[in-house]
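This is the structure I want to talk about, given as structure tokens.
In this view, the complex is presented without one of its protein chains, the others remaining in place.
Going by the order they are written in, the chains are A and B; count residues from 1 in each one.
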Amino acid sequence: MAKRYPDVLRVEFDGKKRKFGSRHNSCPNSPTYQKYSVRLAEELAKRYGKRDSIVAWHVSNEYGGACYCENCEKAFRVWLKKKYGTIEEVNRAWDTAFWGHTFYDWDEIVAPDLRSEHFAETRTNFQGISLDYSRFNSDSMLACYEAEAAAIRAYVPDAKITTNLMGTYKPLDYQKWAKSMDFVSWDNYPENGAPYARTAMSHDLMRGLKGGMPFALMEQTPSVSNWLSYCALKRPGVMRLWSYQAVAHGADTVMFFQMRRSIGACEKYHGAVIDHVGSENTRVFREIAALGEELKKLGAHTLGGRSCAKAAIVFDWDNWWALEYSAGPNTDLHYLDEVFLWYRALAEQNYAVDLISEEETLSRYEVVIAPVLYMTKTGYDEKIRGFVRDGGTFITTFFSGIVDEHDLVITGGYPGRLRDVLGIWVEEIDALPPDASNQITYEDVCYPARLLCDILHTEGAETLSAYEKDFYAGFPALTVNSYGEGKAYYVATRLSDDFYRAFLRERMEEKEVRPVLEAEAVSWVTEKNYDQEAISGQETVAWKAGIEATERFANGKSILYVLNHTDETAEITLPSERTELLSGRILKTGDKISIAPKDVLLLERNL
Amino acid sequence: MAKRYPDVLRVEFDGKKRKFGSRHNSCPNSPTYQKYSVRLAEELAKRYGKRDSIVAWHVSNEYGGACYCENCEKAFRVWLKKKYGTIEEVNRAWDTAFWGHTFYDWDEIVAPDLRSEHFAETRTNFQGISLDYSRFNSDSMLACYEAEAAAIRAYVPDAKITTNLMGTYKPLDYQKWAKSMDFVSWDNYPENGAPYARTAMSHDLMRGLKGGMPFALMEQTPSVSNWLSYCALKRPGVMRLWSYQAVAHGADTVMFFQMRRSIGACEKYHGAVIDHVGSENTRVFREIAALGEELKKLGAHTLGGRSCAKAAIVFDWDNWWALEYSAGPNTDLHYLDEVFLWYRALAEQNYAVDLISEEETLSRYEVVIAPVLYMTKTGYDEKIRGFVRDGGTFITTFFSGIVDEHDLVITGGYPGRLRDVLGIWVEEIDALPPDASNQITYEDVCYPARLLCDILHTEGAETLSAYEKDFYAGFPALTVNSYGEGKAYYVATRLSDDFYRAFLRERMEEKEVRPVLEAEAVSWVTEKNYDQEAISGQETVAWKAGIEATERFANGKSILYVLNHTDETAEITLPSERTELLSGRILKTGDKISIAPKDVLLLERNL
Partner (left out) sequence: MAKRYPDVLRVEFDGKKRKFGSRHNSCPNSPTYQKYSVRLAEELAKRYGKRDSIVAWHVSNEYGGACYCENCEKAFRVWLKKKYGTIEEVNRAWDTAFWGHTFYDWDEIVAPDLRSEHFAETRTNFQGISLDYSRFNSDSMLACYEAEAAAIRAYVPDAKITTNLMGTYKPLDYQKWAKSMDFVSWDNYPENGAPYARTAMSHDLMRGLKGGMPFALMEQTPSVSNWLSYCALKRPGVMRLWSYQAVAHGADTVMFFQMRRSIGACEKYHGAVIDHVGSENTRVFREIAALGEELKKLGAHTLGGRSCAKAAIVFDWDNWWALEYSAGPNTDLHYLDEVFLWYRALAEQNYAVDLISEEETLSRYEVVIAPVLYMTKTGYDEKIRGFVRDGGTFITTFFSGIVDEHDLVITGGYPGRLRDVLGIWVEEIDALPPDASNQITYEDVCYPARLLCDILHTEGAETLSAYEKDFYAGFPALTVNSYGEGKAYYVATRLSDDFYRAFLRERMEEKEVRPVLEAEAVSWVTEKNYDQEAISGQETVAWKAGIEATERFANGKSILYVLNHTDETAEITLPSERTELLSGRILKTGDKISIAPKDVLLLERNL
């Protein structure tokens, strides 16, 4: 096909026309690709559609990347015409009057790449066109998925169709994609040394794509990921632990890539259930077989479980794209980093948390955090206002409320449409290089302030902490505004892990939200090889991360998942009478149960 | 235009043809660009040329970059034909016999880029062609400027025309450009943490472009530069301080980019007089308004001021290009670094200094420094000889006198045509990696020797210091040659800041040149947050940088500018009776006047 119809091949960001080879090499706007990918799906549906053994359909594999060919360029113009109607509206949305880039005709618009507006992957001279191209590229690939799904459904009307997502993958707006998927599935390949909360965040983001509906873990490696620089083995017990972590966060199935190691090409050293040796006599095979036995024993107990979080973190792909296209104020500002700081502080204290799109209702939550809500889309401010008015606790940070959905600045003073609910006006933003910091004191603890320091004036808000250095010493760095029945917090600078932990625990306690597992319920039996990270001096409970707990609800029952990510043995004091599903042991409230390194407990109770 | 006439778009260094977008995207040798840019200038001149409110014309904006398209390639051949006459002469000038690159026809010559002679931006296989292409590219853009200027002048014969330069900007030979400009203007965007002397050097270079004639500061940011990695705010007082620094170095006007922050595109977070908030109620607006008031009060006092330096540093674009195209001896050798070492040593001691082109007369100076005068153009050696013969002090360094204007080595022993006036022969050049050093002792102080160490033999010169390590221990590292009435110094290795300070003070004192403000006239009242950098033990006067002083002369008056770049308060002892212009206070010789952190004094006296 590449030979006969070169239009199926992509053009890269630097203008390089691809030849046959690699993968993700098909242009989503290639007429040829569109025609034959759908025909292929049709043929598969015709041939296999009636088989009983098929429970679901998986379209394509890890959609991703982007194309900058002429067909994409033309399709982009059509997409823009549909979105904006007139070229004048495009000019307004992109502010093309700047630098005299005004377009007079649709075909003057070219794809934004290294040949036109970009000088690096995320460095562009026109944020508006780049942002829309990100949306367009995501939509283009989604249309390919939808066309194949439709072809299948034509033959298999009740087909359950999915495609494997990749967690926090920037190029595709999965929140939009999920609407066209019958269920979410994703591939979990953590980097070496990633904290367990980072994987948990991806699980929770994936779960949130369809409002908490259970998802499938489509791929994980049984042992190594071959594309890492250092292909470290999953230590004994880790594959099982991470499999249960998926279930604990909402997976109803856990699968592997791959069954058998291929003998050639680039993934021949990727982990597999069956290694090149070809026998069952390997540690990896034994661990997977044992897990299979265990799951068989568990039966349907875990299926359909739902979380019941009272805290949510707002996550938005448009915001991600726009924030990281921004020229200024600090190139070290990355959306995922900021989201993770907040997520981790909740997750490591075992507070249940949802990652939600901007379309989700806020009223079911007590605490909503929107880290770096740079883009405030029309109407979202009102949603926040309503939430706070009705008693909610809303938290946002520096560089929020700055632009609208077109990346056009909302004039009249930062944080724009959020100024009233937060009760502040941000006059200036100071950026700090990595080796510099200011500082604040919050409840007698001193925390370093980094990255960005907003210089703000309260307009009704109360100052909780102020900067202590530089010419803006004394200016507020942390504020709270009472608004209706609720409170709106503004964190004007990047603080440290221990701040986020202490600050969020207070917010949760104010709203009487309890963790799934209290810190007091965990005690350590052995301590070895563990890099203790204790909360600062003020803490009365000696706390450290490593015992993860989530709770899922289904069929009138709750399962409390307790996972020991450490290399130490811990002891859990039962918060309620529960049955440990794997051992069958019945435990009363207050009983102590030991949990070995890398081990898991599934503690069920009737509601 | 990009759609209809693609020839207006550039081809990049890697051969990539650009599409519409970004800026600096027009090819200077595009017939279409040449035609319409001139027509546009014509139309503007026709329409606005007679208005009284126009005091000057600013053509284009920050010319820069380079193009490697076929039109440029063809124009390059024409340029070469005009310069060299015959292809044989091109072959001689570029030494194409090397590697058998002899050209037999003009159209065999291609643009030197990553497709031909280059393997990196400044790494070329043929220095000759790359050097000429640098000259050609600068000339091509200059021709565009000149064509627009001519079109304006056709309608506005007495138009004052300029374009905004960018200080030490390598691609354009501003010394050549300035001849076509009625006055010099430039944009000053220092990097975070740049020493104040670095900005001063750019001012002095810009002032020198037209022989000391006052220039315009066309652009500076009121607060942040949005394209920096870390957009640090200008601290309170700094915008005012740096504005006066421009005036102190020869600016007759100080302007800003930008008046109002745009709401979209890449510069929306660049500083502005009027912020997105849209009100006058910001620190930045207040500081600018206050400065405006102050300037109103100052009136014409500062206009037309000229410096009267007795020291000059030779600065040459051809030398810059050739030096940094050189394959060997040390990739860490950068022209600006070396020039700045010498400039800083003078500037921080408040000696007035000019940066001059090779066309300037030397006779008005007592001390002339030519750092790394790698290229000795035909005749310039004789200019130096004349200067020294007549009593001048000439100083040059390692890797000087090596090549002629074609980057062809002057055989017969380094430093070529300067061998006689310096009285030395350099036999070998040793290059040191960054972590290695030799050492010398000069007037009982030991200094590290880095980067390059010439191994030389005196031929009449006197050895002032010698290397103390390695196999060339004992060989001269610092020499002086008496020649006619003057002296010629050779600094054979890269030394340290304190060496350059001590060495140059001696040279200045020998020639009875005094600083604008003596070190003894400065005392420190408070000392805080300041990283003291004292001259080594031999100093009797405790000296540190931070109080900058320049003197400008006009209309029978002198203004002494004193600028406090530190965070401490200092006290200045008046060197002569003067009026402090901003306060109106009259001070007698010996009076003490305090200067607060970031503050300035303008001390006027009649001559």
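Please note the rule applied: contacts are C-beta pairs under 8 Å (C-beta built on N, C-alpha and C of every residue); 3 or more make two chains touch, one makes a residue touch a chain.
Please read these numbers as outputs of a predicted model, since none were measured by experiment.
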> Which listed residue (B:Asp107, B:Asp158 or B:Asp444) would be found touching the missing chain in the intact complex?
Replying inline: B:Asp107
> So which of A:Ile54, A:Val78, A:Ala194 or A:Leu233 would be touching the chain we can't see?
Replying inline: A:Leu233
> Which of B:Pro433, B:Gly474 or B:Gly590 touches the chain that is not shown?
Replying inline: B:Pro433
>> Considering the complete complex, identify which of B:Gly64, B:Gly237 or B:Gly413 is in touch with the unshown chain.
In response: B:Gly413
> At which residues does chain B meet the chain that is not included here?
Replying inline: 14-15, 94-96, 98-99, 101, 105, 107-108, 110-112, 114-117, 119, 124-128, 326-332, 406-409, 411-414, 425, 427-433, 471
>> Using the document's contact rule, name the residues of chain A that touch the chain not shown here.
In response: 2-3, 16-23, 192, 223-224, 226-233, 235-236, 261-270, 275-279, 282-284
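Following the convention adopted for this analysis, only the chains that are shown with their structure count from here on.
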>> On a C-alpha centroid basis, what's the spacing between chain A and chain B, in Å?
In response: 49
